[in-house]
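With one protein chain held back, the other chains of the complex are shown just where they sit.
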Amino acid sequence: MMENEVFASFTFYSTILIIKMYVLAIITGQAFANPEDALRNGGLQYYREDPDVERCRRAHRNDMENIFPFLFLGAIYSLLDPNPIVARIHFLIFCVGRIVHTVAYLLQLKAPTRSVAYSVAQLPCFSMALQILFAVLTRW
Amino acid sequence: MMENEVFASFTFYSTILIIKMYVLAIITGQAFANPEDALRNGGLQYYREDPDVERCRRAHRNDMENIFPFLFLGAIYSLLDPNPIVARIHFLIFCVGRIVHTVAYLLQLKAPTRSVAYSVAQLPCFSMALQILFAVLTRW
Partner (left out) sequence: MMENEVFASFTFYSTILIIKMYVLAIITGQAFANPEDALRNGGLQYYREDPDVERCRRAHRNDMENIFPFLFLGAIYSLLDPNPIVARIHFLIFCVGRIVHTVAYLLQLKAPTRSVAYSVAQLPCFSMALQILFAVLTRW
């Protein structure tokens, strides 16, 4: 499957996005969500749910809601033998959209930057979902 | 792989469930979880964590906890060359169970509707998980 140009392209963008999520987890992890971690790091007063940490967590959760389905849709879509350039445009739009989404979330960029990034990234997902349904239904 | 009847059936139900999750995200997104979004849409008084939004978010989170593992288990199970009818029953029960779960959550249907839907949907997941473990262990 890695010989498949579309699939290789899909794995590239997917892995970039997973690494982006790991980086977000590291940023979030700078705060202490559990009393025992705070105790070890200076005292209970550092145990907190502050707005910035909650912001990171919402960004991360939004990633889970959107990037994980992409990992599935993109893999199946790659098996449908799509045009390699069209496929890569799908993956690229999603990848850039999600990176802009995270930056807009963390830096609190002026609305509607974040929601536009979110919506743009959803377009290739809906496109791939419909193409998968169409491919299965025409086969049956 | 898309020539494989079981795998094609799996991709169909999986994609339906992912679209269901996207619809849930759109419903949740009608409320404003961030101050800057509320400001742009009529004022800070619309920034809220109201019980209905929290309900949507719990439903969505429960989907992530259950539908994402299904995407994995179903794909691997499809590769085990199961009986196509038995396999489709697995996928169909899960798909219907999860749709009922979401409806019961959002419309606050009388208990135990939602928890029954949840439990029924878990049955094919446990079945597939055990069959995967069995297939690997008998191979070793």
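First chain written, first letter: the chains are A and B, and each begins at residue 1.
To be clear about the criterion, a residue touches a chain if its C-beta (ideal position, glycine included) is under 8 Å from a C-beta of that chain, and two chains touch if they have at least 3 such contacts.
Quick caveat, the model's predicted, so the values are computed rather than measured.
Asks: May I ask which residue of B:Ile19, B:Val53 or B:Ile132 touches the chain that does not appear here?
Replies: Touching the chain that is not displayed is residue B:Ile132.
Asks: Using the touch definition up top, pick the residue from B:Met2, B:Ile16 or B:Leu79 that touches the left-out chain.
Replies: B:Leu79
Asks: Which subunit B residues touch the hidden chain?
Replies: Touching the missing chain: residues 55, 58, 64-66, 68-69, 72-73, 76, 79-80, 108, 110-112, 114-115, 122, 125-126, 129, 132-133, 135-137, 139-140.
Asks: Extract the touching residues of subunit A with respect to the undisplayed chain.
Replies: 1-2, 8-9, 11-12, 14-16, 18-19, 21-22, 25, 29, 33-34, 36-37, 39-40, 60, 64, 68, 71
The criterion applied here is as follows: only the chains that are shown with their structure count from here on.
Asks: Any idea how many Å lie between the Cα centroids of subunit A and subunit B?
Replies: Between these chains, centre-to-centre, one finds 18 Å.
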